[in-house]
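All remarks here apply to the structure that follows.
A single protein chain has been omitted from the complex, and every remaining protein chain is retained in its original position.
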């Protein structure tokens, strides 16, 4: 289940949905990303998130499908917010329910790492001295490539 | 923060505490373990969790300290329930707040894996045909040993 | 409208590219067999900032909302998109 929305999300609600759909399985791993209070610029006041409607959902659904081929995944939920976000706001949620602890962690981290380099979202940092598109970090690319290496 | 309690816990509350104590950091990873609806015996009706009061808390505090030496950990919370648990009940929570996504995942998984082999808890499966102490799984030992290898 | 007018692809731009080109989409004529590279060449011929962005090897490509390459074949009415490396999450 992939949801792209401007509204905030409620971790407890997402967790409950994962727990319900996993029925009887033992492990739920979640990741929540927050807007940091510091960025490329020192005086950042917030973020604006642009995305490619339609493609975003397809890419993330694809990542969930891929995770399901590599690990035991009983349920997975991804929420990504778009539009204007304040410092400290929740920006992304990934939750995975699995029969196995290791699989829950791996699938959750894989989806999150791969989303960072393949889902069409773009962050603009809003600051008092002007706006500024965020550049992709080398570390995100490296972290995502790790998963391909592990598969080989 | 380590809490051993018979009562159930509320993921949302734990998450909020991590979010508050991380102030301004970007990544929160959580793991929740549930009592499975199947165990070593087919007719399991529930679990009873025994622990070694005092030592349990010390061991887990030690794991959190170790995680903090290996990764960026802004806040970590562990809750483990004891006493009688029903199938599907929440049994353990581990949550880590970090400035970095990879560190949040690694520290959370490390604490959980190490807890499985070093924190003095014992599960007894209750079933219609009699009670039964659960044996430690080889896979749990292996998963915990991985972390030592990675450190070398 | 003649037949030729149907032989176009829609090209969409996002984020920094959309701002620099000051447009979110253009229709680009193609004659089959065509690839993404042909579309890039047509756009580059507009000169200045268009030529610059089309030469930027970091620009990512999608065709019909799936990741693609300059060698990806195109047919009329395909949706092509060009955008900077993604920065979500």
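Read from first to last, the chains carry the letters A, B and C; within each, the first residue is number 1.
By our rule, a residue touches a chain if its C-beta (ideal position, glycine included) is under 8 Å from a C-beta of that chain, and two chains touch if they have at least 3 such contacts.
Keep in mind that what you see is a predicted model, and the values were worked out from it rather than measured.
Among the displayed chains, contact with the absent chain in the complete complex occurs for B.
Take subunit B: the residues that touch the chain left off the picture are 33, 49-52, 54-55, 58-59, 80, 91-92, 112, 115-124, 133-136, 140.
Going forward, only the chains that are shown with their structure count from here on.
Using the mean of the Cα atoms as each chain's centre, the chain most removed from subunit B is C.
A simple rule picks the central chain: find each chain's mean C-alpha point, then take the one closest to the mean of all protein C-alpha atoms, which gives A. For the pair subunit A and subunit B, the distance between C-alpha centroids works out to 23 Å. Subunit A and subunit C, compared by their mean Cα positions, are separated by 27 Å. The set of subunit A residues that touch two or more partner chains comprises 33, 112.
Shared contact sites, meaning residues of subunit C that touch two or more other chains, fall at 89.
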